[in-house]
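Quick one: the structure is below, questions incoming.
Here is subunit A:
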Amino acid sequence: ADLTVGFSQIGSESGWRAAETSVAKLEAEKRGITLKFADAQQKQENQIKAIRSFIAQGVDGIFIAPVVATGWDEVLEEAKDADIPVLLLDRKVDASDDLYLTSVTSDTVYEGKVAGEWLAEAVGGAECNIVELQGTTGSSPAIDRKNGFEQGIAGSDNLKIVRSQTGDFTRSQGKVVMESFLKAEGGENICALYAHNDDMAVGAIQAIKEAGLKPGEDILVVAIDAVPDAHLAIANGEMNATIELTPNMAGPAYDALEKYLADGTMPPKWIQTESRLFTASDDNNAIYEEKKQLGY
Partner candidate 1 sequence: MPGPNSSVLKRILPQLVILGVVLLLNFIVFPDFFRIEFKNGRLFGSLIDVLNRGAPTALLCVGMTLVIATKGIDLSVGAVMAIAGATAASLVVEGHGWFTALLGALAVGGLCGLWNGVLVAVIRIQPIVATLVLMVAGRGIAQLITEGTILTFNNEGLVRLGAGTVAGIPTPIVIWVALGALATFVIRRTALGLLIEAIGVNETSSRLTGINSRVILICVYVMSGLCAALAGVIVAADIKGADANNAGLWLELDAILAVVIGGNSLLGGRFSIVASLLGALIIQSVNSVILLSGMPPEFNLVIKALLILAILVIQSPKIGHLVYMFRAASGGRNIASPTRPAASPLVPNKDK
Partner candidate 2 sequence: MPDQPTPMLQARGVTKYFPGTIALDDVDIDLFGGEVHALLGENGAGKSTLIKCLTGAYRRDEGTITLEGEPVSPASTAESLSLGIGTVYQEVNLLPNLTVAENLFLGRQPTRFGMLSRKKMVNLARKTLAEFGLDIDPAEPLTSYSVAVRQVVAIARAAEMSGKVLILDEPTASLDREEVQLLFSVIRKLRDRGLAIIFITHFLDQVFEISDRATVLRNGQNVGMRRLAEVTQKDIVTLMLGRQLEERIHVRSGGTAGELLVSADTLSKRGMIEPFSLDIHKSEVVGLAGLLGSGRTETANLLFGAVQSDHGDVKVKGKKIRLSNPRDAISHGFALCPEDRKTEGIVGELSVRDNIILALQARQGWSRPLSRSKINEIAEHYVEALDIRLASLDMPIRLLSGGNQQKALLARWLATDPDFLILDEPTRGIDVGAHSEIISLIEDLRDKGMALLVASSEMEELVAYSTRVIVLKDREQACELTGDDITTANIVHAITDETLERPSNART
């Protein structure tokens, strides 16, 4: 079919997002769909502008990876008026669910919870001081992953978050903040690190090594996203677990859109992607090689 889809992407702030974009492009090519891509550079207003432009252009469907949950009602209504189905990728919005066709996302709270539960099980009954590297202050995955993790460890009184500071989802901030954690708490007093994404964890791992400790042994490391470098770190024994956030959000979305346009099949309102836990028991080297192709 000669479909044109507009995709309003948040930006390219991380490798994961680059991968999401490149998967979306690959999948579109595979299906013969014309993809109009718009990078919003982290700004909601740019996303809204892009969506309005897509409407003005008369595309067949609109994908949005919303930068924030709120503030979409008006523009979604306009899309609805123009009979253009909207599909949400990787994050949800606070809007009435008849304004969009479906959302393809993971459950970010659940991701955090998986991490918490894994850690609780890994340490058993031992006392454990956790340091937390938060994502960008105020961003929804940071908030959800923090909440989820707290739920995950809620049952175990022996787990305690002693320090929590933002590392902005970046490697270098992850490293810097971890350094200060190591000084402020004393490396030997920290039993585990929970990072809201793998990039920060990878940075923090270097800080731990430079402090003369063994990441993965002296300090357990668990993070979220399962980017290739995290698999590598797990394979090297420097990281213990990561929870996957698949970059293939567009694939299921294309499927749903094509079906809907073909015969009006309504997809479920939430297509949840799997939040798979990877640990040392997986073949991380192989996964690394495989994921490397995806444009992370």
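Please note the rule applied: a contact is a pair of C-beta atoms (placed from the backbone, for glycine too) under 8 Å apart; a residue touches a chain by one contact, two chains touch by 3 or more; residues count from 1.
Criterion applied: all candidates are chains of the complex that A comes from, given by their letters.
Please read these numbers as outputs of a predicted model, since none were measured by experiment.
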{"item": "Candidate from this complex that touches subunit A, chosen among 1 or 2", "value": "1"}
{"item": "Subunit A residues touching candidate 1 - in the complex, by the definition given at the top", "value": "11-15, 17-19, 21-22, 134, 137-138, 163-166, 168, 170-173, 175-177, 179-180, 183-184, 199, 202-203, 206, 210-212, 229, 295-296"}
